[in-house]
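Yeah, one chain of the complex is gone here, protein chain that is, but the others are all in their spots.
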């Protein structure tokens, strides 16, 4: 049995981890859609599809779950009425959808899927937006992401990229 | 003689009705462009092109104007300098453009069209954005739309969709 | 009850008419998708979405079926796995699909629709491609299209456009 | 060390297998780009991205290489000058590119990659186009693909889809 | 030796002029990318690619630099990871990049370019956004742009366009 979980992973944090662990206690493999896969170098989406794929691979390897995690980059279509079909056309088969996002829940239910919501860890704390804001301020963010992701973010100088991006903006 | 009126119809409300009725007192048929036709399931554009087409058909049937109303879905091009050409390439012929939107007025005038503005009903009251906000708050919105649209919105559970969408949002 | 029929209508010819008449003997209204709606001025697709919309409106008016024919321009998506969803998102509701095209039949059946195929008039004779070829050669094509379409093609100088286009080509 | 191999896998056949096996004798993991991932239901590209992802997963599982094969759907960009950047932005890191296609070889070399070409099995025999043609004719194709792919193609009724598609075509 | 400078030029103002003059004291010719070239008639991007091309040509002619200024319209790709490749694929060769925008600096440096930042004139004063806001308020903006651009903006009635656009907005 396979599950599907979609996130933007900007960056992959312990909120994502908690959902993926819950899902993997129920299914054999988890298809992990990397949302907005073609976006990068904005405050909203600082990391490339490649970098987010790496975060998932490294976290999966760390957990010994390389065979159980199947990342799939999903580009934005900006047409929600056909978005489930878009996801289906790119991902391997899945049986159950894991999501806490009301729109995702609604769209996959409309398409006939079983959708499971999970107990959320503190959403105020574990959010990509919040972590990016901490990085801009130079505050500590490290305990909010898996250690493999923390090391990777150091390697690609993630926090300094986010600071740079947040300085610019359209004139 | 045919007119053109373009709206997003999120949802079709009495402000739209007042303009379309004014137009249909002057022309035989009204081409009704459904703007942002490919957008849906966002707070800005909750209803699909299909659903907005249905609202127009049902309202037109209710008025006995099925032959006089010609809905045409128009997707966003996000290139206003060629937008009039985009609209022309998809719609049947029209002679006069009805609009109160300054940008629409300007672009169609530049392209040589006669553009007529209509007496506006209270724009603060009859606005899609306002009606969607009422739906989110659970306030009464029903008297702001034609009754055929009110029934249709019940049928597709429109208000609950808008509530769901307004809860989510990017993290 | 509503049906759906999709064609490219380059131009609208008696083959299309025969299918639409068969369909309208079974359903109240026919949603008529204008395929490749954004293509024009090529040998494959010489007429604009607007011109093909006009052909349908004029033929419908001629038959007294203005209320029963609902044309909808459908742009190409070039992603067949989500094409049915694309069509659904733009067209008003329909119950039955009319098609003789094997791919269309397959895709709508996969999506759960009832698909009806119709007795074909001579497909060698009544084909858009064949009619365009006759126009290029200056041969007679008029008896292959409804008379309202013949007059419209004269009005927009359709045959000479097709001749011009067939001369050019990429170098 | 990771390699990259890109194919369209319409379907996955023993020619692909021979290259991937050669690559996996040299690298730890192989990123396998599924080219034209958003195309499907044409004679050129009959299978969806999902179906081709499944072929790779099933073949990999069969070989015991689930951890060593990393499929990544890659949509067409139709802009070869930035195609390497497009692939990089979606795939996890890779060190060496495996390809026998002259254009792919040229573009990745221009971008500074080491590109390795492999001994080809008989290209006339092991080609997606050839296999699809055999399916249309009803000839035997089974020995040209891995057995896991043969079973999967039976499961999704692949050959009959290709026959259907090859009948239609633009009029 | 050639430089590259990219701006949106909404409108071309003395801040741009100061950077271009600094660049042209160091290089023979300056490739001037017109960013967001396909956007127009919004408050953010009121002027068309054509109009901004004209501003650059007229300013260049005025300075006697027609041979030294090479404008190139660059459409948005909204994929920053391949944006440098996009710019390279459209512009003639350039050696040095001039920019004060942190994201542009970062992306071109990553791609191996020498990037030079210039002494900024007062950025609060010389900004497109600020000048557009002055136009909406009917305040004086003329001394913030080159005189050739001021005349051109009069010719195309730029300020009144911006006022009109700022009135509308999505309902």
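Per-chain numbering from 1; labels A, B, C, D and E assigned in written order.
As a working rule, a residue touches a chain if its C-beta (ideal position, glycine included) is under 8 Å from a C-beta of that chain, and two chains touch if they have at least 3 such contacts.
All values derive from a computational prediction rather than experimental measurement.
Across the complete structure, the visible chains that the omitted chain touches are B, C, D, E. Residue in contact with the omitted chain (choice from E:17, E:57 or E:163): E:57. Although one chain is not drawn, the whole complex shows that of E:90, E:111, E:136 or E:163 it is E:90 that touches it. Residue C:48 is the one among C:10, C:29 or C:48 that touches the chain missing from this view.
Residues of chain E that touch the chain left out of the display are 37-38, 40, 48-50, 53-54, 57, 66-67, 70, 72-73, 75, 88-93.
Although one chain is not displayed, chain B still touches it through residues 79, 81-82, 85-86, 88-89.
Contact between chain D and the absent chain runs through residues 8, 44, 78-81, 101-107, 123, 127-129.
Just so it is clear, only the chains that are shown with their structure count from here on.
Ranking A-C and B-C by contacting C-beta pairs places B-C first. Bringing chain C onto chain D by least-squares fit of CA atoms involves turning it by 120°, to the nearest 5.
Sharing over half of its contact pairs with B-E by residue number, the repeated interface among A-C, D-E or C-D is C-D. Work out the mean CA point of chain A and of chain E, and you get 36 Å between them. Between chain C and chain E, the centres computed from C-alpha atoms are 46 Å apart. Shown for chain E are the residues that touch two or more other chains, namely 79, 81. The list of touching chain pairs reads A-B, A-C, A-D, A-E, B-C, B-E, C-D, D-E.
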